[in-house]
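Coming up: subunit A.
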Amino acid sequence: MSKVAIIGGGIIGVATAYELAKLGEEVILFEKNYFGSGSTFRCATGIRAQFTDEANIRLMKYAVERWEKLEEELGFDINFRQTGYLFLATSEEEVEAFKNNIRLQNKFGVPTRLIDMDEAKEIVPILNTEPFLAGAWNPKDGKANPFKTLFAYLFRAKELGVDAREHTEVVGFEREGDVITAVKFRSNGKVESVKVDAVLNAANAWAPLINEMAGLKRDLVPITAYKHQLVKTEPLERGQAEPLVCPPSWNDAYIIQDGEDGGIICGVGIEHRAKSLDDYEPTYDFLRGVLRYATMIAPPLRYAHIVRQWAGFYAKTPDKNPAIGKLLDNFYIAAGFSGHGFMMAPAVAQAMAELIAKGRSKVPLDWDWYDPYRFERGELRSSAFQIG
Partner candidate 1 sequence: MRLNEHPVLKFKRGREVTIYFNGQPVKAYEGEPIAAALHAAGIKVLNYSANEKRPRGLFCAIGKCSSCLMIVNGIPNVRTCITLVEDGMRIEPQRGKAKLPKEAKPPEFRDAKVVKADIVVIGGGPAGLMAAIHAADAGASVVLLDENPMLGGQLVKQTHKFFGKREQFAGVRGVEIAKILEKEVRKRDNIEVFLETSAVGIFQEGDEKLVLGVRKNKELIEFRGRALIVATGAMEKMIPFENNDLPGIYGAGAIQTLMNTYGVKPGDRVLIVGAGNVGLILAYQLVQAGVEVEAIVEAMPKVGGYFVHAAKVRRLGIPILTRHTILRAEGKERVERAVIAQLDENWKPIPGTEKVFDVDVIALAVGLRPSIELLHQAGCQIRFVRELGGHVAVRDEWMETTVRGIFVAGDTAGIEEATTAMLEGKIAGIAAALRLGIAEESWVKEIERAQRDLEEFRSGPFGRHVAEGIRKLLAGVGENV
Partner candidate 2 sequence: MSEVPPYLQRGYITPEELFEIIPKPSEERLRARPVAVPECPQEIPCAPCREICPTSAISMPTPNDIPVVDYEKCIGCSLCVQICPGLAFFMVHYVGNKARITMPHELLPLPERGEEVVLLNRVGEPVGKGKVLTVVPREKTKGDTPIITVEVPIELAWEVRAVKVER
């Protein structure tokens, strides 16, 4: 049994802690704020396999299969619901592009199909059918509650012996050659140190700072925090806009009904580079811009009330694909999820845990594709299809 330190108490860190504990490893998990406070609780809840490249499609197909069994495995209601993703085309060219994507997705067993707007209206009763030509519909996509999912993992991880520490900040490492030997952390103003056999950097937007502490170049894995904002309505009766509905050509605007309280979450690709890693300030242009599109997608939304607007980070790499793999002999990274960390977590956590504990994984994760050294080599992947 070896001792693994995980840095970052978001969904990736917590889920990996659970998977490692399941494999019998000893885990100490650090979160500098409270669990989930970074990006996990700020996410839009969506889960999809409708990507446009093989690596992400295969990874997410596997992730969805894990999601389907997660509630049973963790014994906790995480509000996972397969209510689908509905992408909407506004032009003939886009319909053609959708068809190509669908062919690729079908090839790997993702059951996406092209639907007409009558069917779309049945699925989303408040949908505006008029501007759209067709939809790409995968009923197996869905959503879950980020907070409950994180806590379900956390409760089970603790039962399996994970030492999970909130409000505990990692401040440095001890390193011998390419091996990290100890993690230094501060809690209640006191700095302590713990010997470790392996370290996972799961700090997402904060990951470059952790890499730097490990003696690596800060931009070895270039991750930039972009404020991705959302607004949400008051709770509404379920069934009015269950799938994530997104016309990609409208600046990636989308709406999705919260799987628990039924409030409708609205997002759009109006992005601002965060001024700092504390910069969660929502912006006025977003508030108006997002609702302009949301009411074009679902006009009856005009009668709902917005109760809050918030920002979280899309921790973006240059190709919007995460960095997953090994950086030093015993120093690993799973970060830079560019908005897809929550949906990928069950698959990535399992793959990462198996890699750390056994040196290999049965998860269909294309290690070359997500190689954290690819940026240094100047090898960028085709951009992952962005929207949550």
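What we mean here is this: a residue touches a chain if its C-beta (ideal position, glycine included) is under 8 Å from a C-beta of that chain, and two chains touch if they have at least 3 such contacts; residues count from 1.
Candidate selection criterion: all candidates are chains of the complex that A comes from, given by their letters.
In this text, all values refer to a predicted model and were calculated from it rather than measured experimentally.
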Neighbour chain for subunit A in the complex, from 1 or 2, resolves to option 1
Counting only contacts in the complex, subunit A reaches candidate 1 at residues 125-126, 128, 234-238, 240, 261-262, 281, 283-284, 287-288, 292, 295-296, 299-305
